[in-house]
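Omission of a single protein chain aside, the complex is shown with its protein chains in their original locations.
Letters A and B mark the chains as written, and numbering starts fresh at 1 in each.
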Amino acid sequence: MRRAIAICALWALAAFAGLATKSDYLVSVATATAFLALWGQSWNLLSGLTGNISLGHSVFVAVAAYVTLLLFQDAGLSPLLGGVAGIAAAVLLAAVIGAATLRLKGPYFTLATLSAAAVVLSLILHYSELTGGPSGIAIPFAEDSPAKLEFTNVRAYFLIAVTLLAAVTLFLAFFRKSRLGFYIAAIKSSEEAAAAAGIHVARIKVLTFCVSAALTGLGGVVYVFFIGFADPNFLSGLTLSVEIALIAVVGGTGYLVGPIVGAVFYETIDAGANAFLGAAGGWDVMILGFSVVALVMTEPRGLCALAQGVAARLARRPPPPAGESVR
Amino acid sequence: MTALLELDGIAKSFGAIRSLIDVSLALEQHGIVGLIGPNGAGKSTLINVLTGVYLPNSGSVRFAGRDLAGLTTAERARLGLVRTFQRPTAIADLTCVEGVMVGALCRGLSLSAARAEALSKLALLGLAGSAALSPRTLPTGHLKLLDFARVLTLNPRLVLLDELMAGLSQNELAVVLDAIERLAAQGTTFLVVEHLMDVIKRLSHRLVVLDAGRVVAEGAPAEVIADPRVVEAYLGGEESGHAHA
Partner (left out) sequence: MTILAQAILNGLLIGGVYALVAMGLNLMFGVMKLVNFAHGEFLMAGMYVAVALAGLGLPAGTFGIYWVALPTTFLMAAFGLAFYLLLLDRAAHFGESPQILLTIGLSIGAQGLAQVVRGSDFQLVPNPVNGAALHLGALSLQLGPAIAFVVALAVTIAMARVLRRTRFGKSARAVAESVETAEMLGIDARRVYVASTAIAIGLVGLAGALLIPYHYTFPNVGQNFVVVAFLAIVIAGLGNVVGAVFGGLLMGVMQSLTASYLDLDLSTAAIYVLFLAVLLLRPQGLFSRGRRTL
């Protein structure tokens, strides 16, 4: 209950801050951060809770986005309705991938998810009459229209993104201690023991994949309208998949707000490096990469664990034991 | 009355290794049946066949009159056929009581009812104090008891105990034996695989001896242990009462 209140308070704070900020650019960056955090949370539901690291999550962003966009473009269907189809498509894909990868573990699972995303990207690029190919799909902007998820003021997108993020975070808070959350924890520790306790392991694994994909897809649907453009190489690309996994682990997968912290860290460094060193030249990429290395070597459990350790030391308490998640 | 568990001609091979050759067995309801045998006799394989981890090459398993062929481990557990593990794993991300609750949840109980059920099973096994702790730092004996508590929350009809006693302290052992006897008196059937001879002698109403994939003796504990075939199966001497896992 306390966490729910904290999340709502943070949401209100973020919403207010976004509305009050003068700079459109900053709000834009914050919106992108919120989307990344949202995807990180969805990713964490699968990979953080089950221990199987997916490096193909961008595929759910892409599938949901494309289905919604194509329905919008070709059938004039509002993304509020088309988005449902988009999310459904992502869930269907997740069911297939989840079922196929049931017996895969560790790096094999990771490589399989990576491959699935690559195959979908290739298909999107190939069937260009349908999807617009490598040039993607541009969303023509007519006028402000909530039904079409089109807004002139970027703050509208910011509000939506932050609200979705808060909602997903709340969902995760309750999810961990729900029936399904307990089943997943059992499966993560030992599939054998979980089955022996009566848990239908295969069903739960696929279900988890589907829920994760649904949330990821939800973010994807709104995201393309925020950007105004669908670039397949980005939406279904390895770079995005890696970014999503990266920020969740950087923040700390064992923590409820881990992905949020990770996303803020990542985008801050990126924006900061761009602002002070310029976008060209590779400085931003270099600083980003090596910051991640430095962080992992210092505290592999992520920024939240680092913060916990520092706070504990300041309060002269011994730091929490390794691996224990608190928030 | 139909037997609770009926094995008929079970055979299981792994490549060239014939782990179970011809096992036929009937377990009545109520009671504690001990299953002993030298290492490699096929005891763990038998448990895995009963719980659906291995598919037998031939033979059938009937539980409460129902053929179990094609049922997964989880389905069998929900029917009331459960097992504990020789080497238990802690459910790292949950507290002890939460880890134990999952069994009750699978039975369909609500979260609060499942928690209450879990707490009562923890109390039965003397673990009430650990309810809110994380199992990560607990010793193996403790984990074995948690494992046992978890399957008990399924309100099982038949519990297969796979060397539960090894690694337990004297206190824990006493608590466990008491719990088993109490549950057995209330109607739960136990099949106990053990190496600790004095324990198994005291505990079981009936003893079954497995050797090289076959049942070589069955009956009252005192008689079975004195049976020369059993003595020979253990290569003469191990059964003198101080065997260990």
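As a convention for this text, a residue touches a chain if its C-beta (ideal position, glycine included) is under 8 Å from a C-beta of that chain, and two chains touch if they have at least 3 such contacts.
Being a predicted model, the structure only gives us computed values, none of them experimental.
Contacts of the undisplayed chain with the visible chains, over the whole complex, involve A.
The chain omitted from view is touched by exactly one of A:Pro107, A:Pro146, A:Gly228 or A:Gly272, namely A:Pro107.
When the omitted chain is restored, the residue from A:Leu13, A:Leu80, A:Leu130 or A:Val285 that touches it is A:Val285. When the missing chain is restored to the complex, the residue among A:Leu125, A:Leu170 or A:Leu306 that touches it is A:Leu125.
Within subunit A, the residues in touch with the undisplayed chain are 47, 51, 53, 100-101, 103-108, 110-112, 114-116, 118-119, 122-123, 125-126, 238, 242, 245-246, 249-250, 253, 281-293, 295-297, 300-301.
Note that only the chains that are shown with their structure count from here on.
Of all residues in subunit A, only 49, 177-179, 182-183, 185-186, 188-190, 192-201, 321, 323-325 touch subunit B in the complex they form. Contacts from subunit B toward subunit A in the complex involve residues 51, 53, 72-75, 77-78, 82-83, 85, 88-94, 98-99, 101-103, 105-107, 111, 134, 136-137, 147, 150-151, 154.
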